[in-house]
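Shown here: the complex without one of its protein chains, the others still in place.
Up next, chain A:
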Amino acid sequence: MSMRGLTVFIADLRKCRIHELEEKRINKEMANIRAQFKRYQKKKYVCKLLYMYILGWDIDFGHAEAVSLISSDKFSEKQMGYLAITLLLTENSELIRLVINSLRKDLDSQNELFNCLALHAIANTGGREMAETLAREVQKLLISPMSKGFVKKKAALCLLRLFRKHSDVLPAVEWAERILPIMDDPDVGVVTSAASLITALAQQYPQQYAMCVPKAIRKLQWLVMESNFPSDYIYYKVPAPWLQVKLLRLLQYYPIPDDEALRQRILDILHCIIQNSREIPRNVQHANALHAILFETINLVIHFGCEPDLLAQAAALLGRFIASKETNVRYLGLETMAHLAGALDNPEPIRRHQELILASLRDRDVSVRRRGLDLLYSMCDVSNSRAIVRELLRYLPMADFALREEMVLKIAILTEKFATEYQWYVDTIIKLLSTAGDQVGEEIWHRLIQIVLGNEGLQEYAARVVLSGLRAPHCPENALKVGAYVLGEFGHLIANEPGCSPMDQFKSLHARFSTAPLATKVMLLTTYLKFVNLFPEIKEPCLRVFERYRYALDVELQQRACEYYHIVNRDTDELLQTVCEEMPPYPARESSLVSRLQRQYLDTEDKRTWVVGGKEANLELKSQDAHSAQAHALAAGTAITNATLAAAAQASAPGPARTAEVNLLNLDEDLSHLNPGEGGSVTGPDGAPEPVRGAGHVKLLTAGQGVLYEDDTIQLGVKSEYHGYQGRLVIYTGNQTGDVLTSFAITVHGVPHVKATTVQAAPTLIQPFAQAPYLVNLECHGAFDVPPHIHVTFGKGGTSGSTAAPVSLHIQLPVSIAKFIEPFSMAATDFFQRWRQLSVNKRESQAVFSAREPFQPEPVRALLRSTGLALLTDADPNPNNFVGVGILVTTSEKVGCLLRLEPSKEHQMYRITVRTTNENFSEILRHHVEDMVNQIEG
């Protein structure tokens, strides 16, 4: 089909030098299209309409024709139809409904280019209905092993759009295990898109998508430190700068990994990036790409915040950047330094550049000036607030119009926040009012009044300052309002000073009356009424004003004048005095200024990882995030089963920890009914998968090696060794199937007081029936009762090509506090001497419990030995009792542990008593041993 008509039309329009001619030509063409549309060449006419749209003309017809093009078999017509709907239709348009069927057809099509057109259209126009009806199809295209890379990456972004717009209709949590492996895809384009998608998902479901952290770090390592990179993705000598930036940003939604190996790896990468950029090349594009990565790296370093060495390097780099000749670099340097200011405890590295930053307020470029202002606002504290505020005030009259209102607000906030003496506060705000004039919002003088009313010591001073302000040659409206209010309330405090007599005060105000706007006149009348009450000697002139304005044209003014006139002219002053009672101070409340400055974020956007405004503002942002994450987790957990609800209820009950312990055992039993192929995860009360105990857990608590977990697919065997506060676990993962396990990953998660570090990572692939080791080091830092756990994820079946659900297992490691106990032998006679010494200060924990099995001495003895305690045979007068001694070693201390277990054969009961030299350990150890005794089988 020839598009000649289109070319002629465009050329015609180009000849139209004035708007009217263009309009005429457009109208003619529209009439022509309307007449011809139904018959032929729909594509050409739609194309013409699109051109008119781009020129800014509103297109009110032809949408239906565009929609009909979509179902054409001809690719060029289909493509034009899709282009038209992405440009012309909105998600609420009625016609969108008609498109959905065509979209579904094209998503299902064997032709990948048709898939792409549909995906692109959904990504641009996707509304709720599309999300509800098409999300499954889109997700299928994303995870299907049959999909080509160029389809996958479009599907990822399409899903992202639907998730952002309508997160409630997508089962994003369920999809985690299928979406996360896409980050391992060899195609850089696919990974880039997947990283965008996962960044959005991880913000809402940080726990469920936590696996993205090791994956992102692995990819970064590949990009930054290895050289086998596809040359296509090298942009001006830099490997995939876009992906690097994306990954660095993704990591900013998580804290620094607690796994030692992973942590070291990311720190090495960050070091390496900073080292690589020692010299910035001349080529603009090359330098741009390097800087893009560098700035994101610095942001991540600031976000981690715990590496003083890296932070110092980052601060030094930023110092260099803000002095750069390149405006872009200066701009970003200032911006990133504002981020740094929100994270540093010691502001010295920033304050060193204070002069330079202040000078940035005079930069030639308004964009840079704005960032300079943000940084000054963020870095301000008690020590430098005076210098910064002084400079801001000095610059204010010269500042751009657009910037001034924000500056005023920020000056006011800083002054209030960091004022150490009230006089400085009053001086500054009054100066602000008189300098900035009408750019000052009402909130600022309202706030000043609030503070003056609330501070008695300030009132006299304020009255003096406003009076001298009124006498300045230029007095903006807001300054006049403050003057009227403050003198009306506190003018009497200075009435005896020379030049401040009631008459002087009245004259100073009234000189401005005739030129003041109406609202201010009204205020002034009120002030005069207060004057009459305070200073009877100036009743006359005030009364004259009231009398005069009784006839003012404006109703508000007239009414006040009349009322005040009559109040003053009454026989007694009683009413006047009641009306003019001194204002009570305002209740203390948060400054309305800050809330005005706080910005709202739109729902479709990524969350900010930091905000302008220094440390406080950033702490607040973090706590908000934590709240919303909790809310999301709760929302995600609505599908939890009764069993987990019961577990949640028990776990949150204030009773002794024992109930939770028993419950965990129940869960353990429940698990055996589950289909092992389903994986060993149970959703916890907060929506996150809660680690469970493997079948071999209890045995391994006393044994050095054995099988921890087993199902149809994998077997996890554990071998462990402990020495002092350190432990080493080798976890053997065996593939029990004839398929390759793909995207295999294990991460270990420590708990408070137990640090867990990956020493040797598991391979990403496990061949059929093969076994691979994974090594973890543990360090005990203190008392703990919940053991660390591992998270195992993998996909099944490379050969069958099926899309079986990826598996995710959260399994507790068989580690207890007792593993860190070393036996200690002691003379039998010493035992009870020590025992008595430890009887004070809650160092004892005792319980009585009934045994499941009749008492047999041998198993109990073996059990107690396996906990690491040395058993003393002849110490206890009762030979049936057991006493044991051990030293529990942590990184910081050695804790002596004494245990006494008294069985009662006839009642089938035990009494257990544990005394330790550190009260934190007694109860936990007692629980543990009690639990273990209960596990003894007859």
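Everything below uses one rule, namely that contacts are C-beta pairs under 8 Å (C-beta built on N, C-alpha and C of every residue); 3 or more make two chains touch, one makes a residue touch a chain; residues count from 1.
One rule holds in what follows: contacts and distances are computed from a predicted model.
Colleague: So one subunit is absent here. Using its UniProt record, which name fits best from "tRNA (guanine(10)-N(2))-methyltransferase", "AP complex subunit sigma", "Eukaryotic translation initiation factor 3 subunit I" or "Ribosomal RNA-processing protein 40"?
Modeller: Going by its UniProt entry, the chain not pictured is "AP complex subunit sigma".
Colleague: Out of A:T327, A:T420, A:Q577 or A:N880, which is the one that touches the chain we can't see?
Modeller: Only one of A:T327, A:T420, A:Q577 or A:N880 touches the chain omitted from view, namely A:T327.
Colleague: Among the options A:S102, A:S147, A:S193 or A:Q207, which residue touches the chain absent from this view?
Modeller: Only one listed residue reaches the unshown chain, and that is A:S193.
Colleague: Kindly state which of the options A:I143, A:L160 or A:C580 is in contact with the chain not pictured.
Modeller: Here the residue in touch with the unshown chain is A:L160.
Colleague: Among A:I85, A:V173, A:L223 or A:A289, which residue is in contact with the omitted chain in the full complex?
Modeller: Going through A:I85, A:V173, A:L223 or A:A289 one by one, A:A289 is the residue touching the chain not shown.
Colleague: Determine and list the chain A residues touching the chain excluded from the picture.
Modeller: Spelled out for chain A, the touching residues are 1-3, 7, 10, 14, 47, 50-51, 53-59, 73-76, 79-80, 83, 86-87, 90-92, 111, 113, 116, 119-120, 123-124, 126, 150, 153-154, 157-158, 160-161, 188-189, 192-193, 196, 232-233, 235, 240-242, 245, 249, 285, 288-289, 291-292, 295-296, 327-328, 330-332, 364-365, 367-368, 370, 599-602, 604-606, 608.
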